[in-house]
Every structure is written in structure tokens, then in C-alpha cells.
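As you look at this complex, bear in mind that one protein chain is not there, while each of the others sits in place.
Here is chain A:
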Amino acid sequence: MASVSAVPAAVADRTRRSRPSWSGWGFVGPFLLVFALVFLAPIAYSVYLSLFRKQLVGGNAFVGTENYRTVFTDQQFWTGFGHVVAFLLVQVPIMLGIALLVALALDSGRLYGRSFFRISIFLPYAVPAVVATLMWGFMYGTRFGLVGNLNRAFDISLPNPLSPDLVLASIGNIVTWEFVGYNMLIFYSALRVVPASLYEAAEIDGAGQWRVIRAIKLPAIRGALVIATIFSIIGSFQLFNEPSILANLAPNAIATYFTPNLYAYSLSFSGQQYNYSATVAIVMGVVTMVIAYAVQLRGMRKEA
């Protein structure tokens, strides 16, 4: 519609180029303004910050790309990055695997008390991450927690879940518990829209349940799988709440640079290194974007 009416206007205006039509801008203006203010300005400000260095002694100075060069040789940053990559490679497949399994089980229609399972598996997602972590933190306690109780009840000695070697796995457990229900719901809703006629056709052709899953259900929800994977990648790279809260219980197991987000937080709030912190945040943001985009491209290509 707009283009149709714009054509004669453009023809008419051809002789008076100096007066373009502003009415279109009037419509998108309010949105653009809010968008610029809320989305672009913080990013621009972070980029601006990242080009400076403010010191306790010596004040503020423009340092160009020095902060970025520092990030790439910063061992603490890469240690934190290593943690989230390990987390991504181990926890995300486990979480999505469980979520898929549960979604398929619910969808199979053979489960007794389906809505009860659906709601109880989804319930942890409704618990705020902070509360969930505190709860698990108490359970992990080897003195007064569940682990301590088990140790005493059975006279065994379980390894301390909050020791440096196990703490990442313990965090993975918490996150899995929190997000299985959420991912299950994405898969389950994708499964529900598969037309029943496909299943009937498969049945007529004599396909078993396993065959139906591989040939119909999985291809049908590939889009949902890609989306859930991308969300999980972003979530892993943004890991903050869980380690930040557990750090109070296990200060020696969770360093101030345990994840890139935690590192950025410590840099700015304990170290007052806002500029470098902004740099870390930007680098991490770009890395997350690149990886998420690559996964999306790959996922979509397979789908085609």
C-alpha cells in the first residue's frame, strides 16, 4: 500500500528533490528513538568506555585498542572462557537430551498422569535462579546439608560438591534442574503441531514408534532444537547467578574470574576497572554472537 501511493508522489516530487516526505519517519520515529536509547546507547557507551583507561593515580586516558589487546592475552579471562565452553559442551547436550526425552515421552501419549509430569518438570523453571542456587547450595553442604546427612546416615564419604574439581559439575546440575522444563516445553509444543495424519500414514506403512520418532518427530522439531540450542549457548556464556551465589559458600573453589561475566563484575565492582570490564563484556558479547550465529546457520542449512 505504502509503496503504491509513494510512486506517484515520487514522480511528482522529482522536480523538487529538496522536499522529501517525512511522514514515514514520523511513524517509525518513536520506535527508533526508544530503540536507540535503550539498545544502541548502552552498547555505544560500553564501546566508548572500552577505549579509555581510568586509573586511581593518573586519571582517565584514551588508550585506543589497548584494552582489547590485553583481553586476548589475559589468562584469567581465558580460564573463565574455558569454564563456560566446557560447561557448554557437557551440560547443554545433557540438558537438551533430557528435555527431548521427556518431551517425547509426554508426546507419546503412553504416560500415565501426563499433565502432572508436565507441570512438575516445568516447575523448577518458575523458581528464581537465586533461590534455586541457594537451595542447592544448602543441599550441597557437607556439614549441615543433604550431602552431610547422607554421609552420616550411610556412613559414607561423598566427595564435596563444592570442591574446586566438582564445583562446575555442581553448577551444571543446578542449571540442568532449572532449565530442563523450559526446553521440554519448547520441544513439546513443537511436537504438538505435527499433523496426526502423518502418524496415521506411518502406522499404515507399518512403522514402529522408534521409526516414527526418527523419521517424523525429530525432523519436525529441528527448528525448535536449533532455537533451544542457541538459547542454551547464550545462557552458558552468560553464566553468572549460580557461581556468584555459590562463591559465598565456596570462596576458594570459585575464583573472581570463574566465568567471563563474573570476571567483568569483579573487575568493575571490586577493582573499579570499568573500562577493562566493558572490554571484557564486549568481547564476550561478540564471541557469543558469532557462535550462536554459526550454530543457527548450520542448523538451518541441515533443515533445508
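The rule is short, and it goes like this: a contact is a pair of C-beta atoms (placed from the backbone, for glycine too) under 8 Å apart; a residue touches a chain by one contact, two chains touch by 3 or more; residues count from 1.
Here is the rule we go by: contacts and distances are computed from a predicted model.
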> For the complex's missing chain, which UniProt name, "Chemotaxis protein CheW", "Phosphoribosylformylglycinamidine synthase subunit PurQ", "Acyl-CoA dehydrogenase FadE27" or "Sugar ABC transporter substrate-binding protein"?
Replying inline: "Sugar ABC transporter substrate-binding protein"
> Per the definition of touch given earlier, which of A:Ser115, A:Ser197 or A:Ser270 contacts the omitted chain?
Replying inline: A:Ser270
> Which chain A residues would touch the chain omitted from the figure, given the whole complex?
Replying inline: 39, 42-43, 45-46, 53, 55-58, 143-144, 163-164, 234, 237-238, 248-249, 251-253, 255-257, 261, 264-266, 268-274, 277-278, 281-282, 284-286, 288-289
